[in-house]
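Here is the structure we will look at, set down as structure tokens.
Of the protein chains in this complex, all but one are displayed in their positions.
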Amino acid sequence: MSIWLELIVSALLLIGCTFALIGAIGLFRLQDFFMRLHGPTKSTTLGVGSIIVASMIFFSSRAEGLSFHELLITLFLFITAPVSAHMLARSAMQQKVKLVERTRGTPWE
Amino acid sequence: MLAYVIPLCMVMMGIAAALNVYRLIKGPDLPDRVLALDTLYINALAIIVLFGIWLTSDLFFEAALLIAVTGFVSTVALGKHMLHGEIID
């Protein structure tokens, strides 16, 4: 494995982990449920997607030949993350979770 | 280089998982806990993929894919349960 490929894989892994960590920090420290929803739907999805792309490059560079099946997980995560976020937001509105006072606009139901 | 990067990444993902568990235990409402579970399975998937690179084994792909599929289905089931009070309606 050449040094350049190793560098690219390392960079992608570090970027991905940083984004996943940022998503978790958002989940940890933001104030109300709807604000916390933003971290996991965006940062974690992209972070894990980037880790999986790194894994794809790593396994493709080895002797066994190309390996693209990790792409399926990335695709699946990008399709499902907004769906589950929408679902959780709807159920949160139905359960009337507490909002930060300075939120403008009103949720439905 | 990867020998240093992967343990570092694992530490970062471990911290992320710990933060999720904090929200899972504390989370004032039910949707918070489900959101924490949702994030936790995605992070677990990332840790498994990292472990696969560490051991240079392709076998971990199937485990990661299965976790992705079952995790999504369980999030949807829990969301349905919160919305309607039942899972199958």
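Going in written order, the chains are labelled A and B, and every chain counts its residues from 1.
Throughout what follows, a contact is a pair of C-beta atoms (placed from the backbone, for glycine too) under 8 Å apart; a residue touches a chain by one contact, two chains touch by 3 or more.
Rule of thumb we're sticking to: contacts and distances are computed from a predicted model.
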Pick, from "Carbohydrate ABC transporter permease", "Signal transduction histidine kinase", "Monovalent cation/H+ antiporter subunit E" or "NADH-quinone oxidoreductase subunit K", the protein name that UniProt gives for the chain of this complex that is not shown. "Monovalent cation/H+ antiporter subunit E"
Write down which of A:Ile8, A:Ile22 or A:Ile57 is the residue touching the left-out chain. A:Ile22
Had the left-out chain been drawn, it would touch chain A at residues 19, 22, 25-26, 29-32, 34-35, 37-39, 41-43, 45-46, 66-69, 71-72, 78-79, 81-83, 85-86, 89-90, 92-93, 99-100, 102-108
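We take it that only the chains that are shown with their structure count from here on.
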So, what's the distance in Å between the C-alpha centres of chain B and chain A? 10
Which of the residues in chain A come into contact with chain B in the complex? 3, 6-7, 9-10, 13-14, 16-18, 20-21, 23-25, 27-28, 33, 36-37, 39-40, 44-45, 47-48, 51-52, 54-55, 58-59, 62, 64, 67, 69-70, 72-73, 76-77, 80, 83-84, 87-88, 90-92, 94-95, 97-98
Partner chain A, residues of chain B touching it in the complex: 1-2, 5-6, 8-9, 12-13, 15-17, 19-20, 22-23, 28-32, 34-36, 38-39, 42-43, 45-46, 49-50, 52-53, 56, 58, 61, 64-65, 68-69, 72, 75-76, 79-80, 82-83
